[in-house]
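The complex appears here minus one protein chain, its other protein chains still in place.
Read from first to last, the chains carry the letters A and B; within each, the first residue is number 1.
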Amino acid sequence: MSTIEYLWLVPFLPLLGALLLIVVGRSMSKAAIAWIGAGSVVLSALVVIVIGIGFLSSPGVYEISVWQWFVVGNLNPSIELHLDALSLIFIFVITFVGFLIHVYSVEFMREDSGYARFFACLNLFVCSMLLLVLAGNLVLLYLGWEGVGLCSYLLIGFWYEDPKNGYAARKAFIITRVGDTAMLIGLFLLFSTFSTLDIETILSAAPTEWEQGSSIATLAALLLLGGAVGKSAQLPLQNWLPDAMAGPTPVSALIHAATMVTAGVYLIARMYVVFELSPVAMTTVGVVGAVTLLIAGFSAITQTDLKRVLAYSTISQIGYMFLALGVGAWSAAIFHFFTHAFFKALLFLCAGVIIEALHHEHDIFRMGGLRKQLPFVFVAFFAGAASLAALPLVTSGFYSKDMILWYAWAGEKGNGLLYAAGLVGALVTALYTARLVIVTFFGSARTPVSKKPGWHMTLPLGVLAVLSITTGFLEVPHNFWHGQLISGFLSDVLPATTIQPGSEAYEWLLQLVAVMATLVGVFIGYYIYMATPGLHEIVKMKMAPLHGLMQAGWGFDALYDLLFVRPVTWMARANRGDIIDGIYTGIAWVTMAANRAFAMTQNGVMRWYVLGIVVGALLIITLGIFV
Amino acid sequence: MTLIAFIGTLMAGGIVAWITARWSETLSRWIALTTVLIDLVWSVVILINNRPDFSATDWLIRFDYPWIGRFGIGISVAADGLSLILLILTFFLGAASVIVSWREIRQRVGFFHFNLLWVLAGIAGVFVVMDLFLFYFFWEVMLIPMYFLIGIWGHENRRYAAMKFFIFTQASGLMMLLSILGLYFIHGNNTGTYTFDYFELLTATFGDTAGRWLMLGFLAAFIVKLPVVPFHSWLPDAHSQAPTAGSVILAGLLLKTGAYGILRFVLPLFPDAAREFSNVAMILGVVGIIYGALLAYGQTDLKRLVAYTSVSHMGFVMLGIFSFNELAFQGVVMQLVAHGLSTGALFVIAGALYERIHTRDLSLMGGFWSGTPFMGFITLVFVMASLGLPGLVNFVAEFLILNGAWQTSHVLAVIGAIGLVLAMAYSLRIMRKIFFGPVADIGVGMRDLTLCEKVVLVPMTLLVIFLGLFPQHVFNASEKSVKDILAMVNSNNKP
Partner (left out) sequence: MNAIPIEYGLILAGILFMLGMVSVLIRRNIIFMLISVEIMLNAAGLAFIVAGSKWTQADGQIMFIFILTMAAAEVSVGLALILQIYHQLKTLDTDAANRMRG
């Protein structure tokens, strides 16, 4: 307990860094900014390690209340941090990957004039993300949830002079807000049932309050899912993520690959009791994951922008996590989050080095031959790509993805369709990864390398490359040998997945099938992009309409533009002058028209006045006589 | 007596500031500032002295003095936690308005400060007076100086805006006067005591129809002031044409008198009629949220945009008030404070921009962040406040209101929540148009915030963050008032 009391330091240190940089950042030297920006996260990571050691010696659930936020009626959320195995994994990844990416950014952003602003936002992001995963109640979670959204907005639009970046930033913020609003409504629903928003209380009360499969539980779960799909870029709110690549690459690595976009996974895992009460919601989660992983995977094949390939790949990989959540394989989802955080951050950081080295060239078809020019980056990238493609046995991605596929088939809630989607996804993943590696690193050099990375950038690459390979051994399949560290660690928080009886026998077979899918994918990639020069152009020509559709992310942008953006913008434009004001203007106009009409009788001609008097007198006399 | 002293200080300060401007304009400004600051400090001291338990007495301060006994008019003032919070907000924003006018107002400085302080006096009066006759008096006191503030020191279309403001508020105010008189005579006929005393009238009984009409009269004045769609159309004109100080007071304080009036008078005096009306009122609130947000999104004039955001935010107030539960009520109180701070600050920023580039047209702006990062940061905070970012005060308010509304009506709470998405759209538009994008020619060489502006904006920023993280300070103060009002709403006044 002793060390865990210092848990508040974990989010506080980055917050302090952010505040310092906001207040005095502009008058500091770049070195000082780098020390504060990266240093705060490094310290935070150290605190996490110390706390982690303390936690391992006496695992359990710890609540640290910092202060009471507010008390109104029954609603009494406090700023309280909640530490259990699940949040420990998350804060570890956030601070550790965060620290590596901060170090990387020290060099990556050195030439930028907004150095302090960048680190302030990045620190604030780390703080919000930590609050999100440490929150003991849903209101505080929502604070972190929106806080990361804000930082994501600020960092995507970091280079604000270009309106395109601003557009991408707004798109990300607004689309995720749509999901957040659903989640907010979910909170109201939960509050009206449980009279509290404390997560532990809700989780323990939900099974007694709601029957299995009750419609209100389904509604609550679906509303939370709304928030999750927004943040995690899942169908139908997935289309902001590829555009979010407009931000600096470290941002893409930290926010849009490793941490923030997995907040949805965290939320569902955290609120798993609510989801388990509703088979409909569980199925929806699984289907959302399966469909997203497929469509994003196919989109990734057709992208030419290095970062967009990785972005679609991120969407697709988070789709895997959702698939795992949907079949109740909670720890598989967290495990995949864990490995994905390392290898995807690695891939993005490598992409950053490459793009920087090639004068901000993003098009992979204008890269090529980088294997010889940037050998270290190649090795690191290859490690990440192998993990992403799930090359068997030696990569972490293999173990985490295999675990998901296994549960998708054999888990109690698993079924053949979800498994098939996952399997096709594995093939597609291998295909686009092979394509990415081949086109970028092999063949002839098409753009000269102008800049080699320094140690600030290569060190994180090295560390992450090692982790991308090794973290897989933390959780190996049951049939290999006994070593399920992650699910064992999580077993206090998340229940184990029950297996359909009699399916254990197939585990080897399924692993073999998964390996085959990967290898076939890699081979197709090799065949199209390397073995037969020019074939990929022919394939592209032959499938032009489909290719165009996939490249445009299946037209979701256009659809939403047509359905929501344009009507709202049109209404706003059309009604700029405010129709209701027209009513009052109308009344004023009528009054003024009447005034003008009566003023015309005041014409200054005396005889008209006399006539008026005479007619008036006649009228009065007539009225006097006849009425 | 303290409460009368508040108002008296402001009125006297106004007159002195007017007179001294003959000799020195700076002195006049300092007098005005000192006057408001005295009230501010004083009211804060009262708040601190009463912490932490605000429920010990019914009223923190109360003073009654029979004035014109023959007609039942008395000088009756009282403040509970709710009044006190709003008083502090009044004096805080009042001080801010004096400071922002320091450079902006160059003509008829004395008369300006006279009007400014008298508006504040009127507002302060409205928040504390417990005699309906005096209430109407102060209601008018805030109207007329405001008319001058807009009409004399406003922007290009000021006459039109001032007249529109005057007609809307005056017409609706007259309906309230009719209701006040109606209440006075009905109660007098029933009981034989003719009185304007609020506490006495709380016991008034009348039939359903009479109650309905009387309530509508009161409500007319309050919902025009709030404003509720479709009675909002004076607001964008008045807000955008008023000088910065005028906009700050209009948005930050005058609108609050509407909400306060509903809470203090409409609900306790006419609980039956209010309950009957609640569905319509909540729908009006939701319509306001959405309609105001859509209009805000379409504007090209910065001040008009911010003005329409007020319509949207006040929709939340309306939704919350007529949800009739503690969550929503506390949310409303918080929303009053939050909106006063965030919108007030946005108007200060709009004024600062106008002073630099002499336009409010958003399409001419862009890329100002590089030249004025501090202003950009401050604007960012308030834009985020306006879109309800957690950690800032507006979130607490909107969260509670929507949560409270959910307990009463699911559908309306959901539609209201959709307003949050639209809020994001219009709020981000402010940032995009002013601070992001390519640098506009008009902004080259622009100064960052001056000392004066910092003195106003930095405390507001800190307060928005502080109250977002420690809102309990406000909730503690208003808890008793809110619960009392809630109890009165749930009572009956049938004969």
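Throughout what follows, contacts are C-beta pairs under 8 Å (C-beta built on N, C-alpha and C of every residue); 3 or more make two chains touch, one makes a residue touch a chain.
Bear in mind that the values here come from a model prediction, so they are computed numbers and not experimental data.
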{"item": "Shown chains that the omitted chain touches within the full complex", "value": "A"}
{"item": "Which of A:G416, A:G502 or A:G604 contacts the chain that the document leaves out", "value": "A:G604"}
{"item": "Residues of chain A (touch criterion as defined above) contacting the omitted chain", "value": "598-607, 610-611, 614"}
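In this text, only the chains that are shown with their structure count from here on.
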{"item": "Centre distance in Å when chain A and chain B are each reduced to the mean of their C-alpha atoms", "value": "38"}
{"item": "List of chain A residues in touch with chain B within their complex", "value": "22, 26, 67-73, 75, 79, 117, 139, 142-143, 145-147, 150, 153-154, 157, 160-163, 166, 170, 173-174, 177-178, 181, 184-185, 187-189, 191-192, 568-569, 571-573, 575-576, 578, 580-581, 583-584"}
{"item": "Touch list for chain B against partner chain A, complex", "value": "164, 229-230, 232-233, 236, 291, 294-295, 297-300, 325-327, 330-331, 367, 369-370, 373, 377, 380, 384, 389-391, 395-396, 399-400, 402-403, 406-407, 413-414, 417-418, 420-422, 424-425, 428, 432, 435-439, 469-472, 475"}
